[in-house]
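Shown here: the complex without one of its protein chains, the others still in place.
The letters A, B and C name the chains in turn, as written, and every chain counts its residues from 1.
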Amino acid sequence: MTKVGLIGLGLMGKPMAKNLLKAGFDLTVMSRSEGPVIELETLGAKRAESYSSLGAVSEFVVTMLPTPAVTKEVVLGPGGVLGGMKPNSILIDMGTEDPALAREIYERAKEIGVSALDAPVSGGDVGAIAGTLSIMVGGDRDVFERSASVLGAMGTNISYVGGAGSGQAVKAVNQVMVAGILATIAEGLTLLERSSVDTEAALEALMAGRAGSNLLKAKARQILDQSYAPGFKVDLHLKDLGIVEAYARENSVVMPFTQLAKSYLEAVSYSGGGELDHCALVEVVRGLGDLSLG
Amino acid sequence: MTKVGLIGLGLMGKPMAKNLLKAGFDLTVMSRSEGPVIELETLGAKRAESYSSLGAVSEFVVTMLPTPAVTKEVVLGPGGVLGGMKPNSILIDMGTEDPALAREIYERAKEIGVSALDAPVSGGDVGAIAGTLSIMVGGDRDVFERSASVLGAMGTNISYVGGAGSGQAVKAVNQVMVAGILATIAEGLTLLERSSVDTEAALEALMAGRAGSNLLKAKARQILDQSYAPGFKVDLHLKDLGIVEAYARENSVVMPFTQLAKSYLEAVSYSGGGELDHCALVEVVRGLGDLSLG
Amino acid sequence: MTKVGLIGLGLMGKPMAKNLLKAGFDLTVMSRSEGPVIELETLGAKRAESYSSLGAVSEFVVTMLPTPAVTKEVVLGPGGVLGGMKPNSILIDMGTEDPALAREIYERAKEIGVSALDAPVSGGDVGAIAGTLSIMVGGDRDVFERSASVLGAMGTNISYVGGAGSGQAVKAVNQVMVAGILATIAEGLTLLERSSVDTEAALEALMAGRAGSNLLKAKARQILDQSYAPGFKVDLHLKDLGIVEAYARENSVVMPFTQLAKSYLEAVSYSGGGELDHCALVEVVRGLGDLSLG
Partner (left out) sequence: MTKVGLIGLGLMGKPMAKNLLKAGFDLTVMSRSEGPVIELETLGAKRAESYSSLGAVSEFVVTMLPTPAVTKEVVLGPGGVLGGMKPNSILIDMGTEDPALAREIYERAKEIGVSALDAPVSGGDVGAIAGTLSIMVGGDRDVFERSASVLGAMGTNISYVGGAGSGQAVKAVNQVMVAGILATIAEGLTLLERSSVDTEAALEALMAGRAGSNLLKAKARQILDQSYAPGFKVDLHLKDLGIVEAYARENSVVMPFTQLAKSYLEAVSYSGGGELDHCALVEVVRGLGDLSLG
C-alpha cells in the first residue's frame, strides 16, 4: 500500500484526505487543530508527531496549507517536511502559492533527490468532497505520471501544464477569472433580482447561453439566498489576488478588472466578512444602492 | 404549412431564416441589403415588397434588427410591419432591445389584436447556425406556447421568463455577464500567454474548474489567434450596454465593473474596431502594456 | 440702465440675480417656484408673466436652469424666451448643457438676429454668492465683449474660449476633473481620518503641496463633518456626466476614471441622496468598509 502524508486538514485538505483513504492509501496526517486530526484517525489515518517524521514515512507528501508563508515554513523551514523526506519520494504542494515559491521548492527538493510538483486545484470544497477537483500540475512530466494514482484519488480533471511553477501560473489565471466572473455575476444578479421575472427560468436561460459559467451554476442560489457559509473564503481569495498581482507585475500585465474585483473583496473583508464565501462580494453591489446617508 | 415572415438577414437573422426553412416553414423575408435576400430566395423563401405586406401574409413575424431605433421604425413606424399584421397573428422580436420598447410593442400590438413576444437570444452566430440558441421569452404564456414550433426551429434552450419585457430584462443581465466575463478572460489569457505553460492543457484545466465559462470555450482560440471576425460586433455590444445602463438606472443598480468593460469596448470601437468581434477587447489589455511613448 | 432678464432662480440663479441688481441692472426674473421670485421683487426686480414677454423687454437674457431638457424647452420651445427676443439682443445660457445644444441655440438665435453665448460657470454656490464665478464663454468674440458688464457682475474669471459650444466643451472638461478630484479626495480623506494625525495641519500641508486643489480647500471641512447641504447637487453632477459621456463619445475619448466617479455619484443618488452636495460621494468610500453582512 502506497504511503501518503498530508499536511493541512482544512476546508479542502480534510475531504481530500478522506478521498485518499477511500482510495486505499496508507495515510499519515498533521494539522494545526486537533479536531480534524482525530476525525481522520477514526477513519483509519495515522498521526505524525512532526513534519519531518511525516516526511520520513511517506512516499508522497501532499501539502494543503492556507498561504505561501505557511507553506514555506512547513516545507522549507527548520524542522520542515522536506528535511525528513527520503530520496525518490515526491512532494505535491496543492495549495495556491506564487509560481516563484513553487520553483524554489522544486529546486530545494531536487538538491536532496526529492521530486516536487505544484498541483493547485479548482472546484471548491464541493469538488474536494466529491473528488472531482480540477488539478493543474507543474513539474517534471515523469513525476506527474508517477503521481497519477494519488492525484486521481482527489480530482477528475488532471492536467500537466508544464515545468515547475506552471501549475501555479495557471492557477493564478484561474483566480483572475474567478474573481472577475464573480464580480460580473454580482452586478448581473442584482439587476435580475430587481426585475420581475421568473428567476429560476432566467438562470436556466443564462446558463445555457453565452453568459453561462461554472460559477453561476455553483453560486447563483447562494447569492440569491444571501447564504455565505464557505466554500472559498474571501480572505483566501484576497491572498490569491496578491499572488496574481506580483505575478502580473513580473509579466508586465495590467489588470484593472482584477483590481476592481479585488477592491470588492476587500470591502467584504474590511467589513468583517473575511471568513465568508467569496460570493459574498455581491453585498458590495447591493450596498452601493443602499448607503446610509445620515 | 405555417407562414413565417422574418426581417433582418444579418449575422444572426440569415442562419435563423435558414433554420426556419429547414424546419419546413413557409418563409417570407426582407432585409436592407440584397445579397442575403437573394440567397434565401434560392433556398426557397419568398421576398416581400414592404414591411406591411410581409406582415399581412404572415402568421408569425420574426424581427432580428440591429438596434432599438431600427426595430422601432420597422415595427411601429409608418408603413411598419405591425400595421399590416392580422388579428391573432404573433410578432416575435428576437433582437436585443430595451425592456421598455418591448412593453411598448406589446401594448401597441394588443390594441389591434396581435400578440407580441420579446424573445432575445444568446449563443452567438455559432448558435444561430447550429439552431442551438438560448432564447429568453417575455409576453403572455399562452402565446409563448403557441410559438413553440417557430422558436424551436432556432434554439434549443427556450425559457419563458415572464410578462412583456421580461425576455429583454434577462437579456440585459446576460449582456452584463458577457461583457464582464470577456473582460476578465482578456486579463487572464494575457497573463497566460506570457507564462511558459502548455496553453491547450491550461485551457482545458481552466474550463473544468471554477473559471470555466461558455465564453472561454467559445472565444479562447480566437483571442489567442487574434482573429476577430464577428460573431458579435463590438458596436452591437456597446448598444446593448447602453440598454443595460438605462435599465440599471431604472432599477437603481450601480455597475462599476460593467462600466469598465464598456470603456474597454469603447476603446476598441474608437480605435476603429466597432465591426470586430467583441472578444477584440483583449487588445485593450495587450495595448496597455505596449503604449507608444514617443 | 441696461435691461437684463434672468430665468431660473435656484441655488445658482438667485444669488446671480442679486449680483445683477447690485451692479445696477434693470432686472426682470422668472422661475418655477414663487418664493425666490417674490424675494427678488422685494430687492427691486420685476416679474415677467411669460418667457416670451421676458424676452421682449430684455437686452440680455440669462438662463440658469437645471437640465438641457428644461433649457431647450424654456428657450426654444413653443412660447419660449427666444421667440420673444428682439434683434440685436443677447441670450446668455449659463447653465451646463451639451455643446450640441449650445450650437443649436446659437443657430436658432442667429436666424432671428439674436446673438447667443454659452457661458457655463464654475465656483459653486459660494462663487455665485460672492460674485466670483469662473465663466467659460463660447460664441462670437464681439458678442462676448458686448456682454462684459453683465458677466462681470457675476464672475471674476471670465474667459472667452472659442466659437459657439466652446464654453460648454470646457465646462465638460471641468466636470470631468471635479468628479475625479472629488473621488480621489474621498479616498484620501477617508485614509486620513483613520490615521492619528493632526487633521488641520495635515490639510494645510496637503493644500500647499502637489495634492492641493480648489475642491480640497472648498470641501474638506464639509466632508470631515459629514454635512452635505448643497452646494452642487449629486443629481446635477450626474446630469453633467451624462453630457460628458455623450461629448466624449463624439470625440472618441475613453474615460474609465470618470465612469467610476459616475458610479459613485449614482450610488449616492440611488441611496436617496440625489439632492445632497456632490461631496457626499465620500459616503461610498466609507460605506465600502462598513457593509452590512447580515
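By definition in this document, a residue touches a chain if its C-beta (ideal position, glycine included) is under 8 Å from a C-beta of that chain, and two chains touch if they have at least 3 such contacts.
Treat the numbers as computed from the prediction; the structure is a model and nothing was measured.
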Chain not shown, its touching partners among those shown: A, B, C
Option from C:68, C:95 or C:124 whose C-beta touches the chain left out: C:124
Contact partner of the left-out chain, one of C:31, C:115, C:147 or C:166: C:166
Hidden-chain contact residue, picked from the options C:83, C:152 or C:188: C:188
Where the unshown chain meets chain C, residue by residue: 99, 121-124, 127, 133-136, 138, 156-157, 159-163, 166, 169-170, 172-181, 183-192, 194-198, 201-202, 204-206, 208-216, 218, 244, 247-248, 251-258, 260-261, 285, 288-289
Residues in chain B touching the chain absent from view: 226, 228, 256, 263, 267-268, 270-273, 276, 280, 283-284, 287-294
Positions on chain A contacted by the hidden chain, ascending: 249, 252-256, 259-260, 262-263, 266-267, 270
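The criterion applied here is as follows: only the chains that are shown with their structure count from here on.
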Centroid distance [mean C-alpha coordinates] between chain C and chain A, Å: 52
Chain A and chain B: spacing of chain centres that average the CA atoms, whole Å: 36
Residue list for chain C, restricted to those that touch at least two other chains: 256, 263, 267, 270
